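The complex appears here without one of its protein chains, the remainder shown in place.
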Amino acid sequence: MKPVCLVIGAGAGIGGTVAAKFASEGYHSVLCRRSDRDGLDKLVGDIKADGGDASGFLLNAVDDGVIEQQIAYVENEIGPIEVALFNLGAQIGNRTLEDTSLKTFELGWRMATLALFRLAKELFPRMQERGGGTCLVTSATAAMRGNAGQHSHAAAMAGRRMLCQSLNAEYAGKGIHVAHILIDGAVDAPDTLGKMLGKDAFQELREQRGLEHDGLMLPLKIAETYYHIAQQHRSAWTHELDLRAFSDLAWWNH
Amino acid sequence: MKPVCLVIGAGAGIGGTVAAKFASEGYHSVLCRRSDRDGLDKLVGDIKADGGDASGFLLNAVDDGVIEQQIAYVENEIGPIEVALFNLGAQIGNRTLEDTSLKTFELGWRMATLALFRLAKELFPRMQERGGGTCLVTSATAAMRGNAGQHSHAAAMAGRRMLCQSLNAEYAGKGIHVAHILIDGAVDAPDTLGKMLGKDAFQELREQRGLEHDGLMLPLKIAETYYHIAQQHRSAWTHELDLRAFSDLAWWNH
Amino acid sequence: MKPVCLVIGAGAGIGGTVAAKFASEGYHSVLCRRSDRDGLDKLVGDIKADGGDASGFLLNAVDDGVIEQQIAYVENEIGPIEVALFNLGAQIGNRTLEDTSLKTFELGWRMATLALFRLAKELFPRMQERGGGTCLVTSATAAMRGNAGQHSHAAAMAGRRMLCQSLNAEYAGKGIHVAHILIDGAVDAPDTLGKMLGKDAFQELREQRGLEHDGLMLPLKIAETYYHIAQQHRSAWTHELDLRAFSDLAWWNH
Partner (left out) sequence: MKPVCLVIGAGAGIGGTVAAKFASEGYHSVLCRRSDRDGLDKLVGDIKADGGDASGFLLNAVDDGVIEQQIAYVENEIGPIEVALFNLGAQIGNRTLEDTSLKTFELGWRMATLALFRLAKELFPRMQERGGGTCLVTSATAAMRGNAGQHSHAAAMAGRRMLCQSLNAEYAGKGIHVAHILIDGAVDAPDTLGKMLGKDAFQELREQRGLEHDGLMLPLKIAETYYHIAQQHRSAWTHELDLRAFSDLAWWNH
């Protein structure tokens, strides 16, 4: 039986691409996303066409019990989850304090912070019983510093980062590796950045920064590092790292 | 009419002592806390006995609309809030992931992060209209790093810190000064540390560290710095500072 | 006998103004700077005209033995140094790697890092014998993050910050308080920023940001916080704080 890689937040950017990478390396990848059945089917289909194993699920991770049920289902029906990728974004663009409603602020936290806590509560005891596991957590610049318009996003992502540190402090010694991966730049991801900007502005950005090799971070290349981190020997684990395009400045410089 | 200093979280430690300090300097201090009418009355009575102005309210800041209503009430009935001290703690002692319920995790966030967001949403537009104001935010070591047993506390306090940064990024230029004050040590505070440890263990700690001048952080001395920060000229504002006892190590050393 | 406040780097900006503040509060301020006898005499004369005590010395702090001899001289001839302000800057403007010579890089370190180490080595044992003392250290944004053109400045200032942390870790428990004060913005300081920009550009900046109350950080206001930090009770010491103008963004936002 193949080891399982569970991806929460499997769009056509980082999530789906990391899922494909793990599948190509011998994992059964389980792709979960909130919407777009066609997009999901395409990702799963492409993995299978390449000879990999994958399953796809539409689910709303912030709904009560959904993450927990999905983990139980996967563990019972597909196999033990060896790697989990928590890839839910909570970026809503820049909004002033006035334009950030309580509901928006709460939803940001439910997606970015609470959902990871719930995943860990359900999954880590299972991993611990098996002697270990890996949890890759995609994070954002906002985890490192607040900024105008980022009231919701920064508070939620900072909670995510500190939760990763707390989880490592409790679970690393028990064999569970949590990696906080800071995506410090714009990703060539049609399902998130593309939708936020709109089709035309996204295409303009891609052309301006270079479609192939340049300023936008390429999910295929990002996935290489995600995979490497998950394969690190336990004598040399990375807890925190950043990733950015060569042509971009680090967050501390702009 | 005196300027108003609103204190959310006015126990017998930092909150009540800062309230008394501002009252002694000419502010009308409004003390708000969740419980203990007698303790509240004593704090207010002591301020008045010293010739200061103060009012006291029992309220649960995490209940819907309560902070918002209290701000509106104070502004209408007592006077414009020039300084707000957000002093709600969310420390629940060390709890493993398993022992941290979803309810506990959410409550931590409601107290430590969301309540500050709600206060800012209600108060900052009023302050902005008047040309400025000050918001002092008490924070904790957990805002800087996660640790075993701190899943709830660290995630919530990190959210608080990044929210402070976001608020400054939007509002400092409009005259509103937000200061994130990191209390990096044990405070001689009977209402919080005292209750968490229990009466005997707290007394033992006080005796061990020195009741008067030593290892526990003294609220009267802490209040001096809170007051200073609120009086800084706008050409030289502090956004972040730490406070600890001389005999303690900084968080980055233990 | 008055307590002594020793200022290393006493120009007409932060250094001289903090010296005047301490003199006005009852200290004998000892002003040390590298050059400009007239400027030094004016600072000392102004303090005396206001009824304060002050002495002035021209010295090159990076020369072998000079800081050490000056500390010995002051302690023997004027009085015990209760507060030291280490205020040497090492900003040389932005220079590419190619344009930063080994000599420049070394000089930056000698001024920003080594000189503080030498001051501490000479002064802290004396302070420790007397039961304590305070060392205020002016620092810069470059201590927190490197940036293009800041090869020398950032490396030197980061060394300064970590040295402050190491000094506190060894000496705080012995009663010596080291405060790392991050000046995160442009100071209205004719002797440093003024000389770096040139007279006309400096005046233009002052006019653009507002001569009196606005975007440039005013040394008189900065000095209030320096003095406050030096007066903190040992149960509530600040090790690190930042200062910036209300109209400026924090370093983590630009």
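Note that the chains take the letters A, B and C in the order they are written out, and that residue 1 is the start of every chain.
The criterion applied here is as follows: contacts are C-beta pairs under 8 Å (C-beta built on N, C-alpha and C of every residue); 3 or more make two chains touch, one makes a residue touch a chain.
Note that the structure is predicted; figures quoted are calculated from it, not measured.
K.L.:
Of the chains that are displayed, which are in contact with the missing one across the whole complex?
P.N.:
A, B, C
K.L.:
With respect to the chain omitted from the figure, which of C:169, C:220 or C:249 is a touching residue?
P.N.:
Here the residue in touch with the unshown chain is C:169.
K.L.:
Given that one chain is not shown, which residue among B:20, B:67, B:123 or B:144 touches it?
P.N.:
Here the residue in touch with the unshown chain is B:144.
K.L.:
From the listed residues C:12, C:135, C:156 or C:250, report the one that touches the chain absent from this view.
P.N.:
The missing chain is touched by C:156.
K.L.:
Of A:69, A:101, A:208 or A:238, which one is in contact with the hidden chain?
P.N.:
Within the whole complex, the residue contacting the unshown chain is A:238.
K.L.:
To test your reading of the contact rule: which positions on chain B touch the chain that is missing from view?
P.N.:
The list for chain B reads 144-145, 147-148, 250-254.
K.L.:
List the chain A residues touching the unshown chain?
P.N.:
165, 168-169, 172-173, 175, 177, 213-218, 221-222, 224-225, 228, 231-250, 252-253
K.L.:
Touching the absent chain: which residues on chain C qualify?
P.N.:
So the residues of chain C touching the unseen chain are 96-98, 100, 102, 105-106, 109, 113-114, 117-118, 120-121, 124-125, 142-143, 145-151, 154-171.
Everything that follows uses one rule, which is that only the chains that are shown with their structure count from here on.
K.L.:
So, comparing each chain's Cα centre against the centre of all protein Cα atoms, which one is closest?
P.N.:
B
K.L.:
Rounded to the nearest whole Å, what is the centre-to-centre distance of chain A and chain C, using the mean of the C-alpha atoms as each centre?
P.N.:
Chain A and chain C have C-alpha centres separated by 45 Å.
K.L.:
Identify all positions of chain B at which a residue touches two or more other chains, and write them in rising order.
P.N.:
As it turns out, chain B has residues touching two or more other chains at 165, 168-169.
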